[in-house]
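The complex is shown incomplete by one protein chain, all other protein chains being positioned as in the whole.
After this line comes chain A, so read on.
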Amino acid sequence: MSGLVGQGVARVDGRAKVTGAARYAADQEVPGALHGFLVMSTIARGEVVEIDTRAALAHPGVVAVYTHADMPRLRVPDFPYNRPYIPMQDARVHHNGQPVAYVVAQTLEQAQEAANLVKVRYRAQAPVARMADVLDQAFLPDRFRGRANEDGRGDAAAALAQAEVRVEATYSSPMQHHNPIEPHTTTAVWAGDGTLTLYESTQGVAFTRNMVTQAFADDPPKDVRVISPYLGGGFGAKGPTYPHTLLTAAVARLAGRPVKLVLSRAQMFTSNGHRAEYRHHLRLGATREGRLTAIADTSTAQVTRLDGRIYNSSDSTLQLYACPNVHVRQLGVRLDLPTSSYMRSPETTAHFGLETAMDELSHELGIDPVELRIRNHTDVVQQTWAGGEPERPYGGKHLLECYRAAAEEFGWARRNPRPGTTRDGDEYVGWGMATETHTYGHIDSEVRLTIGPDGRATVRTASQEIGTGTYTVLSQVAADELGMPLGHVTTLLGDTTYPAASISAGSSTMPSVVGPVSEAAKSARAAVIALAVADPRSPLHGVPAAEVVAEDGRLLASGDRGDTYRDVMARHGQEVTVTGRKPNTRGHSFGAVFVEVRIQPRLGRLRVTRVVTAHDLGRVLNRRTARGQVIGGVTWGIGFALMEHTMVDPVTARVVNPNLSTYLVPVCADTPSVTALFVDEPDPDSQALGARGFGETPGTGVPAAIGNAIHHAIGRRLRDVPFTQDKLL
């Protein structure tokens, strides 16, 4: 191996992205494509009585206006389609901002204005818009994706009753939206033979293909191809499949022309999921020495009138700390709002409560927050009622090293533990920390690797580049295993004509795809070496294959005998194609985050001035892209802690701030530079060259770390994000 894996190799697609050469989904120029625009409901609950499309149809350039009356009947696909219904199949309205008509016109502007001209009359019922109004109606929803919403081990109630020390509090987080910079877009093209091609902004081309195929099962396309070579951010918003994709495919078929749809920013606040509003009621029991004896976490999340899917699981509550008695209950309350979904590290909501409660416990006990976590560290995967499997040790878990490294870099030892004692000028300085952890997934994936007659390699797999560096890392892995320069490897992603591969969600891309790429590259190298040693024209002819090594594009044996990929393949005159697979397992990544805040007490002005992280993600495949994940995670964590908040009108259940002017996300000035450390030890349990899934881990601890730092600065415990200025006065 040439040692490319692990290096901070610059993005192989960086130039294409910054020069605009990279074609994102909406950049695809499809000849003859019409432009679609959705008409959204302005009531949250009820039904459409009448839709007057005359003015819209009379508008210049308008080709058609479709309603539930003429939309073909589609089947509701399974997970990960995100709704229990497809809109425009009947007159019912389930939330404000639901599609009720679909305008198709020659230009986008014509479609938009015609959409304004569609007059919809409704029979409306009063919606339930606020969780606070219906908390007494919380219920335990059915299993979701096979997981029960009640889990635990031991007897938390009894252990709490006997605990020497208890902490009890409620932690809340509001509805939040992903807000990737690229809006959702679909361009649907039906070919004469009945094949449907979708240029789609999706984190999973294979899943989207499956969902669309299911939806059209009554009148199936000959085939469905989904293409998504680049994504302008997803954060979970483009993981599941959403109604607009199905509706666009249906409308393009009706119109007999390709149709391109780009959601407006406002429409993205009701069309593609959000992080549900949460309340976590937590009770911790511990010994005076700080050993956890009980954790009970009853959470309440918004669900809808029609379904009870809980997307933000309480994994860290169940697994992060050694505790014999745990009880997790995930309740829901029904609101007339869109279905929520996975968003940027879904486990953060529960983790924010847990890590704040741990800080409260440390304060209660007078034990340093890092020391408290060390005392409750575990190196085993703990059994739960639902898990069923016996306890087993993690293959590699270096969380203790993360605490040590980040604390040292931060200077934690100098911290005066008493809140409100550290000042600098007119500001209070607070230091807080939290553990970081998130589950990562795995989905069986396949990779096809071709070595051409020019001796260069092409990797194809229907995984995705969602901004995290997939093209770069897979090229590194392939080049390393092949023994080729990085520039001789091309990786192609985001097309269902390539072998099926993992969705890029749930931190599962690397765990799923790196192993198969590595296996394919091994096979390809062996195949080319076999060609060389069997070829009388090769200097390697007759050398035992096992004695040939590949390096920098050359194939070398002892005694100065050598050949090159280029020469072997040129003589061979045709491609060598192999496939690679390598099943992996899901798991967890870990880390620690230390934060400094400065608060001007008179005005309640808060700045995050320093962030140090250390993470254990198994083997680091690319230090630069891994650091990029940390910076992104910390930035979103700051958004979660300090500003992000979707506001819904209590009367109309309509989003009040559906734009980036009033839905605040952090700007550069809110975000200090981040010192990101990595333990970088391969995980023996991982089949991805020892790497784990990582994308969602950084940031999980940031909201709690900021809240803990605020407590340290001014002695005030905040439990409800966002921590806005008014809460700091």
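Just so it is clear, contacts are C-beta pairs under 8 Å (C-beta built on N, C-alpha and C of every residue); 3 or more make two chains touch, one makes a residue touch a chain; residues count from 1.
Here is the rule we go by: contacts and distances are computed from a predicted model.
In the listed set "Trehalose/maltose transport system permease protein", "DNA phosphorothioation-dependent restriction protein DptF", "FAD-binding molybdopterin dehydrogenase" or "Radical SAM protein", the entry agreeing with the UniProt name of the missing subunit chain is "FAD-binding molybdopterin dehydrogenase". Contact with the undisplayed chain is limited, among A:Ala132, A:Ala217 or A:Val651, to A:Val651.
Checked against the hidden chain, the listed residues A:Asn116, A:Thr195, A:Thr497 or A:Thr585 yield one contact partner: A:Asn116.
Only one of A:Thr19, A:Ser558, A:Gln574 or A:Ser661 touches the chain withheld from this view, namely A:Ser661.
Contact between chain A and the unshown chain involves residues 42, 109, 112-113, 116, 266, 602-605, 607, 642-643, 647, 649-652, 654, 656-659, 661-662, 664, 666-670, 724-726, 729.
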